[in-house]
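Shown below is the structure under consideration.
One protein chain omitted, others in place.
The block that comes next holds subunit A.
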Amino acid sequence: MKAPARHTGPAGDTDPIEGYLAALTTALRGPARAKARMIEEMRDGLVETAMAYTDEGMPYRQAAGEAVREFGSPEEIAPSCQRELTIVQARHTARVAALTVPLLFACWYLVRTTGQGWQPPGAALLPAGVAATAALLASATLAATGTLARRLPTPRRLPLAVAWTGTTTAVAMALTALAFAVTSPPAVDWPLVALVAALAVASHAVIAASARVCRECARLSAAPSGAGG
């Protein structure tokens, strides 16, 4: 089968396939790579469907319109796409939280060992405990939405719970970093403290941003929708 020549009509007369994909791209939220992959797969499917019609002699524009009709309208297809993208985003947020917290704890442990017997204050231990708990919940989410999901249904509100877990982790890690930095004695290795604090700030930004997108995805998934298939 030969790829059909795209219709190049008057200005504003967009290709039905590209118009369809643009509408879906606008409607969907989620990790950029996963979303781009889904859209690219759909483009291939739409083009192949249109090619099957053009090979039978149908004009390209009509064939592309028929391919789009067979795919289902963006309003019909978007909910099932969004559900999957929301889970992928929740897994991304959970993965970032689950990996970052142990890394930062290891860094702060290193700072503590340079402090010659210095013990971190209770004010630092509380948010550290919260962050550790959130990281454990994030790890459980990764397991529950991976191969375990073959046997366990994924709760509909899980992505929203992951989003708030991510936000909690980000805030708790920031508070831990602040408490450590403020109470560290002069004996500690201050360049090391500054490095770890910068790492904590960067981690805070990454987790908080991922959690925000996760919340948006969860909101879209929960929105009333038509048939998703």
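What we mean here is this: a contact is a pair of C-beta atoms (placed from the backbone, for glycine too) under 8 Å apart; a residue touches a chain by one contact, two chains touch by 3 or more; residues count from 1.
Note that contacts and distances are computed from a predicted model.
Hidden chain, UniProt protein name from the list "Putative TIM-barrel fold metal-dependent hydrolase", "Cysteine rich repeat protein", "ATP synthase epsilon chain" or "Transcriptional regulator": "Transcriptional regulator".
Touching the missing chain, out of A:M42, A:A94 or A:C217, is residue A:M42. In the complete assembly, the contact with the undisplayed chain comes from A:S80, out of A:S80, A:T114 or A:T183. Counting over the whole complex, subunit A has residues 3, 34, 37-38, 40-45, 47-49, 70-72, 76-77, 80-81, 83-85, 87-88, 145-147, 149-150, 227-229 touching the chain that is not drawn.
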